[in-house]
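Yeah, one chain of the complex is gone here, protein chain that is, but the others are all in their spots.
By letter and in written order, the chains are A and B; residue numbering begins at 1 in each of them.
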Amino acid sequence: MTAPAPAEVLRIEGLTVSLKATGQPTVADLSLAVRAGETLCVVGESGSGKSVTSLAVMGLLDPAALAVTAGRITVDGEDVLAASPEQLRRMRATRMSMVFQEPMTALNPVETVGAQVEEVLKVHGIGDAAARRRQVLEMFASVHLPNPERIHASYPHQLSGGQRQRIVISMALILRPKLLIADEPTTALDVTTQRQILLLIRELQERFGTAVLFITHDFGVVSEIADRIVVMNRGRMVEIGSRDDVLARPSQSYTRMLVASVPSLVPPERAPGGGSEVLTVAGLAKSYGQTRGLGGILRRKAGVAALHPTDMRLARGEILGIVGESGSGKTTLARCIMRLVPPSSGSIRLDGTEIAGLSNAALRPHRRRLQIVFQDPFRSLNARMRVRDLIAEGPLNFGVSREAAYARAGELLERVGLSREMLGRFPHQFSGGQRQRIAIARALALEPDVLVADESVSALDVSVQSQVLALLRGICDESGVGILFITHDLRVAAQICDRIAVMRRGEVVETGTAAAVLAAPTHPYTRELIAAAPGRGWNFAEFRAEPQAAAL
Amino acid sequence: MSALTTTGSPPHHGGRRFLPRGHGLSACAALVLLVIGLSALIGPLVIAADPLHIDPVNRLKLPSAAFWFGTDAMGRDVFARVVYGARTSLLVGLASAALSLVLGTLIGLLAGYFRLLDGVVMRVMDGIMAIPSIVLAVALVAVTGANLGTVLLAIVLPDFPRVVRLVRGVILGLRQEAYVEAAISLATPTWRILLRHMLPNTLAPLIVQGSFLVASAVLTEAVLSFLGVGLPPEVPSWGNVIAEGRTYFQIRPGLIFFPGLFLALTVLSINLIGDALRDALDPKLATRR
């Protein structure tokens, strides 16, 4: 930073955004600045106010719910908060633009993507139809979309998630705005796609000299792209500084805690444990037919194989990670084993009992030994039931008396780190992490032999995530339950699993101990996955850069 | 917008948003309905006039102190007939809506949960719904002969498939919900999953649907009577009063407009309350403004 500092593109001073209903601030007294060509990462957990900040800069706050009550926002010297709606509209896409998290829903489903990008030019009065088309095709080439002509005429649903995000990025950058706000732009994407999108943003930023305000919760991503970092918590700025300052020498304990919570890609030393085999899966396969009702007579297509014949073994006291991107078949595998969907073929032996072919009625007694914890703790608990009834439901189904089941529910609640007093509450009175603990307690109430954790920590903030991981590991070591841990996140898998199976397109491509798979992967896809995991250049637990792996 | 969902308490989409809009209107509607309901309930006990009393001397009188709404072609007091008619109309409306709800919920629950049943049941429901409801109702009453039971049947048969479809839709959606799958994993018996985990979620849409069913049933009863296939002519129902007024409409429009006004006011009030209920109970629509 010896050259004269580039101009400030975005300047936020004392910004306070409040809920209209209560007057309670969701962002309080925030000040920051982003210079041309610079990437400022805003990091925080859910509820930190990072998304509200980005919407405020765009002038896109929901006027019915939120209002800026204090502060100033200037973009390229122009005051955003004082601008009229028409001025604001003209500033969007020309001075500042935004890329959103969900490429699936960010595009109009009934218009071609070409028309949607051209619309940016049209509403800002640029060029005639032919010129606009040409410019859009050039932009599609710049974001490395293959065959721009064909893409131009495609509808969003015909494109992949990564392609859609490239469309949104071309839309945002086609008018060369000074400021790009990227709100969790890669969170909904697979890691390999995420890497490509991050590279693309970096490339375009360098080409156009764009200032980037990058909102994320992922420290891995932050360590790779940030020039400077802002840490936010509950609407307030905790800390601001250069990447190395914040990641290596955090001045605040909150930042320290966050950074230290990032799971390491290096598995901890673990004694090779594991008892007798409790779950044996052999040749398990699932294909989805495309028949439907009476119309099915006319439209019976060949089934789509979601899971090719798969073998798998799980021992008592062992955590087996199933790692894969979306569409890898990992969730289908879990649901087949749980018999939530009937497998097409193959065998599932649960402690010697074959359950793959059992009827629902015959299966019922065996359900006790096989339990599941789902991904979304907001949907997996019946909102109308009290915690004690949620946890006691399983035991009651197996004839345990109500008093005994409630007493056990109290014990379990304490085991998962909550208090017995909470038994009478409803799920909505708990945070996401607490709800996931309740879901774990509910699964444990039946003292299962096998626990399936389907992306069970993916919806949680990083600090909560590490606590829940520790809880699961502790339960496994203590009770000897075998855990099948489904995840897309290599870091999480590295932290908790004894063994890891990597899946791709419905097949297991590699299985081995966590250390072996992560340190010496044999399959090229595993290597690709590991290479794409963001933040390999940083050792978060020890607050230092990791020299051996190159950054992006 | 994750910040917004975590700061708030449970998804009670607090009154603030929908209260100002139309709140006064739905309060008025409730009041109107209360008055009409009360007059249906106690009116016949209070007013002296007999709705069936034929008085050839006082035929087709204009409204006066003695006959508030005038008299009809047989000299009967129209006011008394309208008040007694409220009884019939509301009774038919409430009873048929209740029947549709019970029948529809039961079938909808089963069709939504058991796939084998679903195909057959929904084809039958599609078939019933394909027959325009007024036509079906008219034909049913005509064939079976008009009395309270057949009129109810004629209203319920075309209406209850809508409830089936509603409940089935909710249940189908819930089948994929993680908490229902969790209950399956806990070996919870099917009947318990249906009653404890699924049925409560149908309550809010059913209440809303129920209010619209009452409104449509009141209307259908009136239409049946108006077309001459409803309750027997001597029963004072709004539709019958209107039907009898048709002949003398050009000289005494009040014979149609007085009962018509009450009919319209009742249906309007029920619909307004239904709208308010939907705004209050369906957060998806309530937030959209």
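The working rule: a residue touches a chain if its C-beta (ideal position, glycine included) is under 8 Å from a C-beta of that chain, and two chains touch if they have at least 3 such contacts.
Definition applied: contacts and distances are computed from a predicted model.
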item: Per UniProt, the name of the complex member that is left out, chosen from "Phosphoribosylformylglycinamidine synthase subunit PurQ", "PNPLA domain-containing protein", "Glutathione transport system permease protein GsiC" or "Nucleoside ABC transporter membrane protein"; value: "Glutathione transport system permease protein GsiC"
item: From A:Tyr155, A:Phe208 or A:Phe426, residue that would touch the chain that is not displayed; value: A:Tyr155
item: Contact partner of the left-out chain, one of B:Ile47, B:Met74, B:Leu268 or B:Leu281; value: B:Leu268
item: Among B:Ala40, B:Ala80, B:Leu206 or B:Val223, residue touching the chain not depicted; value: B:Val223
item: Contact partner of the left-out chain, one of A:Thr16, A:Ser46, A:Thr69 or A:Thr94; value: A:Thr94
item: Hidden partner interface residues of subunit A, rising order; value: 58, 60, 89-94, 97-98, 100, 102, 105-111, 119-120, 123-124, 155, 157, 168, 171-172, 294-295, 297-299
item: Interface with the unshown chain - residue positions in subunit B; value: 21-22, 25, 123-124, 126-136, 138-140, 142-145, 215, 219, 222-223, 226-229, 242, 249-250, 253, 256-257, 260-261, 263-264, 267-268, 270-272, 275, 284-285, 287-289
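Going forward, only the chains that are shown with their structure count from here on.
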item: Inter-centroid spacing, subunit B versus subunit A (mean Cα positions, whole Å); value: 46
item: Complex contacts: residues of subunit B adjacent to subunit A; value: 1-4, 6-7, 9-11, 14, 16-17, 118-119, 123, 177-179, 181-189, 192, 196-197, 200, 289
item: Contact set on subunit A toward subunit B in their complex; value: 19, 21, 24, 26, 46-52, 55, 62, 64-66, 235, 293-294, 338, 340, 364-365, 367-368, 370-372, 374-376, 379-385, 393-394, 397-398, 426, 428-429, 431, 439, 442-443, 446
